[in-house]
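A protein chain is absent from this complex, but the other protein chains hold their places.
Order as written gives the chain letters A, B and C; numbering starts at 1 within each chain.
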Amino acid sequence: MEHLDTRDLLKLYEWMLLSRITEERMTDYHKHTPLPELPHAGIGQEAIAAGTVLDLRIDDQILPSLRTRGAFIFKGISSRTMMAGAFAKVTGAARGKNTSHHMGDPKVGVVAGSGVVAAHLPIAVGVALAAKLQKKDYVAVAYFGDGGSNRGDVHESMNMAAVMKLGVVFVCENNGYSISTPLDVHCAVRDIAVRAQGYGMPGVVVDGNDVLAVLAAAREAYARARAGEGPTLIECKTYRWLGHSERDPRDLRPAEEIAAWREKCPIKRLRDHLLSNGLADEATLDDIRAGVAAEVDDAIVFAEQSPLPPPEEAALHVYAEPRTDR
Amino acid sequence: MEHLDTRDLLKLYEWMLLSRITEERMTDYHKHTPLPELPHAGIGQEAIAAGTVLDLRIDDQILPSLRTRGAFIFKGISSRTMMAGAFAKVTGAARGKNTSHHMGDPKVGVVAGSGVVAAHLPIAVGVALAAKLQKKDYVAVAYFGDGGSNRGDVHESMNMAAVMKLGVVFVCENNGYSISTPLDVHCAVRDIAVRAQGYGMPGVVVDGNDVLAVLAAAREAYARARAGEGPTLIECKTYRWLGHSERDPRDLRPAEEIAAWREKCPIKRLRDHLLSNGLADEATLDDIRAGVAAEVDDAIVFAEQSPLPPPEEAALHVYAEPRTDR
Amino acid sequence: MKITLREAVRQTLAEEMRRDSRVFVLGEDVAAYGGTLQVTAGLFDEFGPDRVFDTPLSEVVITGAAIGSAMMGMRPVLEIMFADFIPLAFDQILNNAAKMCYAYDGEMSVPMVLRAPFGGGMRSGMHHCQNLEAMFAHVPGIKVVMPTTPEDAKGLLLAAIRDPNPVIYLEHKMLYGARGEVPDGDHVTPIGKAAIRREGRDLTIVACGALVGKALQAAKELEKTGVEAEVVDLRTISPLDKDTILDSVIKTSRLLVAHEACKTGGIGAEIAAIVAEHAIDALDAPIERVAAPDCPVPFSASLEDAFLPQPAQIVAQAKRMLGRRFA
Partner (left out) sequence: MKITLREAVRQTLAEEMRRDSRVFVLGEDVAAYGGTLQVTAGLFDEFGPDRVFDTPLSEVVITGAAIGSAMMGMRPVLEIMFADFIPLAFDQILNNAAKMCYAYDGEMSVPMVLRAPFGGGMRSGMHHCQNLEAMFAHVPGIKVVMPTTPEDAKGLLLAAIRDPNPVIYLEHKMLYGARGEVPDGDHVTPIGKAAIRREGRDLTIVACGALVGKALQAAKELEKTGVEAEVVDLRTISPLDKDTILDSVIKTSRLLVAHEACKTGGIGAEIAAIVAEHAIDALDAPIERVAAPDCPVPFSASLEDAFLPQPAQIVAQAKRMLGRRFA
């Protein structure tokens, strides 16, 4: 791929590890000391966030799903903030008012999501509409799952974005399940991407565990979006290694299926690529891992040591005060 | 087409005329004495209702749109009831509580609709679900427009019907406009039917002004539905001759476009077919028209002479009383 | 010069669009067609397709698009063709628009306006006539206004567009033709302030929407029997102007609330509750509500007229309340 130097590859590697280790540590932690924020780990799916965020500018806006933990961090939310959010501390999202799952930060281009699956897609359309009306070329990247793809909001959003040629990039993280419900029970087609044709926009299927494939598809989609040519649907085939959440009463997925997908680890895949092409040596990669682990450790300490929000703040900021600056 | 004898053809002819004359009389009437029910005439689109209803049984259920006036009558609602409904008389729909536009009648398999465009499609899914659970083979036929096709309800309904293989036949009356908004402003594809692929169901495009083409497509769709093979989307290309309603402040459509479509009158087309193939003579067809006109005249007199509903009934029947029979 | 409420909305939109380039109008058939009820007629000609445009028939996404664009600094004014369709987008309003500011602990706001015609009297049947304001008033994070005069139509619309929060702006269909003077220039009616439309000492009638006019008719009727009713026009449904309501009730000792929404759970309940909490000692009669029955809006004129609360009911109820005079 053009314009992809080793530095970028190492960044992707670092990012995916950061997401992985963050979620591993959260789920481990949760096993002994339940976190207020129930982990819904995206372990195994890290390539999607990494591949789609790499090319983004600070003014581009992402609208992650519950599963897209990495995207928040890659876009610029610090590990400390993220972790403190999961611990529901005052140093976390919105001073403890919001979860880290759905937090937003206008400074880094993360738009707060909704606990209502796929209800952020219409917001993404609005973000891209604003860009168009402001004659700017920032893009809106909206992530959603295969389960969420069946919500009416998705249909309305894709249609409106397509007909108005808005710069929305729809990223479907198709991990084959909506909680316990397999794709073939909730949807009669194998590729969500075919739906793009019904809106007159490109729909592509990529291997969601191949960060370079994701990146290539995202790059093309962003170019289209910035050029005013409209939205793209990128369907990333992937799999979550863990249950839907850490409170999953049962995991009905076949053990062999889980095992087979664990083999397709996106991080290992990039590591192998880096090593076999001589782009990095083991020591470099191990250093990266150590750095990431230290960052996550620090975030956990930070989160643990941060105080809970003061109770008297509970009902503050329901309404915005009139401002003159906007 | 198999199993289509002249009697059926004449019935189609009679039906389309009945719909046409009913709506012509309503709109004419409205010009001098405004009807309580604002006419939204489907004049020019009669072949869709006629072609889709012909093969239906009494236990099949239709869910018409605002524009599918004919379907009500063909399925068994009397002209008198329909007209009295438009006049908001006690002899009309639900003793004057409901409009004729959205009335239902369980005796003849008409399900009451919603004034909320396309909100009846989820109900159609439920009707077909009931058939499946009851191990019966009645079908649900849901009509909607090109504008309505962009509602989220349509997406959710098609997906669920397809994945559960429910006997819903989705009939899209694509007349190219959603009130004043042309198709290319509200939707980036020309054929709504392509969306069927995104749900894994057949989607066909037919000439909606050719009643025989509509009938053929419906016949195939009903066979599939009754066989438990799932839903079909039939897109009927058509055009409404009049404005969106009789209160249209302006009609922005090009005059030549309207004129060109008036040439494609579905009734004239069937008449020509009958005459040129020697299936009927002018006298027979004129007799049919006279009979239909008499029926509509009678309905208007009936509607005029019927009383308004007694005011004390206004708040009755908000809740159903417990019944033992169901 | 007197203009209609419809015209006041239209002119105010135009004025504010001239003043603030971030303001734009979107909705179904709002552009060249001018809106089903012609409220946006002419705007497209003046402002063109970047400022006034038609959307697909997709209430969820158009509401979301208003929210998202507001978050990015625009000032959308969205028309939902009839208020009955707002429930389609209720999740967007309740779970996105209303919660965004809080979800960012005040670091974000959603300065959007959702305009919608509502209310009965046009014989348009149960899906085009509803009064749903009480549901919106139970949603913290949004504001709800309901002008009844052309002057307030302007003043509240300016306030709504300039408010950093999401505002639902409800236009009663039967009031579109109401005429009145409209001040020139920057005439803002503050959100959260009721108006006393008629002073009186015997009884307070708090009303909103179409019931304000009916309450004034009733007050005239009552005047003939020597009863002086004070009529309070809520203007803002959320947040309620408690002070004006309480002051009036403390003065008159009697409260009747009149609204077109069905009685149970209507905004009248909240008003009654506020008074029963803060001014119960001042009351000389039970708090009464004149409202529609708990029933969908019927289609036929004979039924709809029976369904809609009428001045005569207000008069009769007021007389019953005053008959008690047990102060």
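Here are some notes:
To be clear about the criterion, contacts are C-beta pairs under 8 Å (C-beta built on N, C-alpha and C of every residue); 3 or more make two chains touch, one makes a residue touch a chain.
The structure displayed is predicted, hence computed values, not measured ones.
Touch with the chain that is not drawn comes from one residue among B:Thr27, B:Ser157 or B:Asn209, which is B:Ser157.
One of C:Arg51, C:Lys99, C:Arg197 or C:Arg235 touches the chain omitted from the figure, and that residue is C:Lys99.
Check A:Ser19, A:Thr52, A:Ser65 or A:Asn150 against the missing chain and you find that the one touching it is A:Asn150.
From the options C:Met135, C:Ala195 or C:Ala258, the residue with contact to the chain not on display is C:Met135. Contact with the chain that does not appear here is found for just one residue of C:Gly42, C:Pro87, C:Gly106 or C:Gly121, C:Pro87.
Touch with the hidden chain on the side of chain C covers residues 84-85, 87-88, 90-91, 94-95, 98-99, 102-103, 126-127, 134-135, 137-138, 140-141, 238-240, 261-262, 264-270, 272-273, 275-278, 280-281, 283, 285-289, 293-296, 298. Where chain B meets the omitted chain, the residues involved are 61, 94-95, 97-98, 102-106, 111-112, 114-116, 119-131, 133-134, 140, 152-153, 156-157, 159-160, 163, 316-323, 326. Considering the complete assembly, chain A touches the hidden chain via residues 36-38, 88-90, 92-93, 96-99, 101-102, 114-119, 147-148, 150-152, 178-181, 185-187, 249-250, 252, 308-315, 318.
Throughout what follows, only the chains that are shown with their structure count from here on.
If you average the Cα atoms of chain B and of chain C, the two centres end up 36 Å apart. Separating the CA-averaged centres of chain A and chain C is a span of 40 Å. Chain centres here are Cα means. That of chain A falls 45 Å from that of chain B.
Counting partner chains per residue, chain B has residues 150-152, 185-187 touching two or more of them.
Residue numbers of chain C whose C-beta contacts span two or more other chains: 55-56, 58, 60-61.
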